[in-house]
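This is the structure, below, for whatever I ask next.
Just one protein chain is left out here, and the rest sit where they should.
After this line comes chain A, so read on.
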Amino acid sequence: MGWIGESLESIRSIHIRQVLTQAVSLGMIVTSALIIWKGLMCVTGSESPVVVVLSGSMEPGFKRGDILFLHMSKEPIRAGEIVVFNIDGREIPIVHRVIKVHERQDTGEVDVLTKGDNNFGDDRLLYAHGQLWLQQHHIMGRAVGFLPYVGWVTIIMTEKPIIKYLLIGALGLLVITSKE
């Protein structure tokens, strides 16, 4: 009877080890993704270092589904730069170009007006009611780099959540069933 119990014990321990390994490898994937994201936040100084272009207001420069890399340095905002900004009361950040800048002599604060390259008029209609200028705190970062098409993955996932769940399910299944 002794050897049966022993082998049962060994099987059980193997099983536990396997489950543990899988849990660890799953945790590794999740945490490394988190580390990369947070690391990018540190390096770029922007609260969201990568954004997906959602509208065609900057065409033909940026199309829907393109990815922009943001950078938030200490340098003041200047005309011509492409900035990503948040309007109070609006959830989705906007990517547009700066066309006017007024920088205060004493405080160094800036008043900024933006416009989409493909839009007819400036952005005052998009701003909060009665708002004429953007200030520094509205601005999340300036675009420094560009990668076409990659953002379609996120657009598809947000617009068709079923695909997202299918993808997550399949990946989870793969991780759990993988033997090595």
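Here is the rule we go by: a contact is a pair of C-beta atoms (placed from the backbone, for glycine too) under 8 Å apart; a residue touches a chain by one contact, two chains touch by 3 or more; residues count from 1.
We take it that contacts and distances are computed from a predicted model.
Looking at the choices "Vacuolar protein sorting-associated protein 16 homolog", "Monothiol glutaredoxin-5, mitochondrial", "Large ribosomal subunit protein uL29m" or "Signal peptidase complex subunit 3", the name in the UniProt record of the chain not drawn here is "Signal peptidase complex subunit 3".
The residue touching the chain not shown here, chosen from A:147, A:163 or A:176, is A:147. In the complete complex, the residue from A:35, A:79, A:128 or A:156 that touches the missing chain is A:79.
In the full complex, chain A touches the omitted chain through residues 60-61, 78-82, 97, 99-105, 108, 111, 117, 122, 143-148, 174.
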